[in-house]
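Omission of a single protein chain aside, the complex is shown with its protein chains in their original locations.
Here is chain A:
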Amino acid sequence: MTRNMQTLSCRFHPESTLIEDWRAGDTICSECGLVVGDRTIDVSSEWRTFANDTDAKDMCRVGGPDNFLFDNNTFDTMIAKGKGKPAVDEFGQQKYKTTSVQTSSGDRALQDGYNIIRQMANRISLENRIVKQACLLYKKCHDAKCARGYEKEAIAATCIYISCRQGGMPRTIKEICGIAPGVSKVKIGRCFSKIKQELPNFILHEAVDVKNLISRFCGRLELKNHRLIVKVSTHISERAKEICDIQSRAPESVVGAVIYMACAIIGEQKPIKDLGLATGTAESTIRQVYKELSLKVSQLLPTGPEFSACSLRNLPKC
């Protein structure tokens, strides 16, 4: 494209700089004042000054960008707040007001869903992008009608679960049940399976990432050697996945047992009850998984200078 572009230059002063005059749209030679190019098009936004809207930086008549979350089929009319005398009637009230915004019923259903999602997400302070992902997913489900028959809360909870997982910070289904009152684990599970089957182009590659769970659950336990325990736990869990027979265990159970082992090794042993509360699993489950892990303890431990504090001496039997 650069080859076809005409490089403007003054006939008499080819080396002189050219000045662009936006008011007239001319390009003028600085030496002799010859108009070299005319009819320059200004691509910035509109020039019209709207008398009262002085705070609008971009005086664009087109309006803001589309919000993907809504159907955008409806166009609304809004009446701005008037400032002059004709805008105010005898009692000082505005003469013309924006009457109630007419949203279509489809939009209202979507709006309800988004509100539910935002409320739930606020309870565990999820990141903004995860909430937006969840809302988008909710809209996709709504459009594809794939979660028919499930209540809004259930679909919203499932959307949050999926978007947390897709965003790399998985929340266990039990945690999601905690923020969604009235939605049981079974319901979320069924809704999740249905969405997975019916939503086109939906493949959840990310399995539940255990590292994230480990750091979060360790945080709940208020450990002194937090970082070391997290490191050790991550290492144990990765090794355990390969050698131990714990594959079909729910991730939170595995994490519970792994943290228990790591805490015991480092010397800061926590009772299983605390682990159960932090991970949301039953004590007997953690005990069972721990028994499996302890069969192959020696292979699970990390080696290295920073892990010198680890000792197998304090390992509890149960």
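Basically, a contact is a pair of C-beta atoms (placed from the backbone, for glycine too) under 8 Å apart; a residue touches a chain by one contact, two chains touch by 3 or more; residues count from 1.
In this text, contacts and distances are computed from a predicted model.
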**Message:** I notice the complex is incomplete. Of the names "TATA-box-binding protein", "NADH dehydrogenase [ubiquinone] iron-sulfur protein 1, mitochondrial", "GATOR2 complex protein WDR24" or "40S ribosomal protein S11", which is the UniProt protein name for the chain that's not shown?
**Reply:** "TATA-box-binding protein"
**Fill in**
By the document's definition of touch, the residue of A:208, A:236, A:258 or A:286 touching the omitted chain is A:208
**Item:** From A:121, A:135 or A:173, residue that would touch the chain that is not displayed
**Value:** A:173
**Item:** Residue among A:44, A:67, A:247 or A:298 that touches the chain left out of view
**Value:** A:247
**Complete:** The missing chain sits against chain A at residues 172-173, 189, 192-193, 196-197, 203, 205, 207-208, 241, 243, 245, 247-252
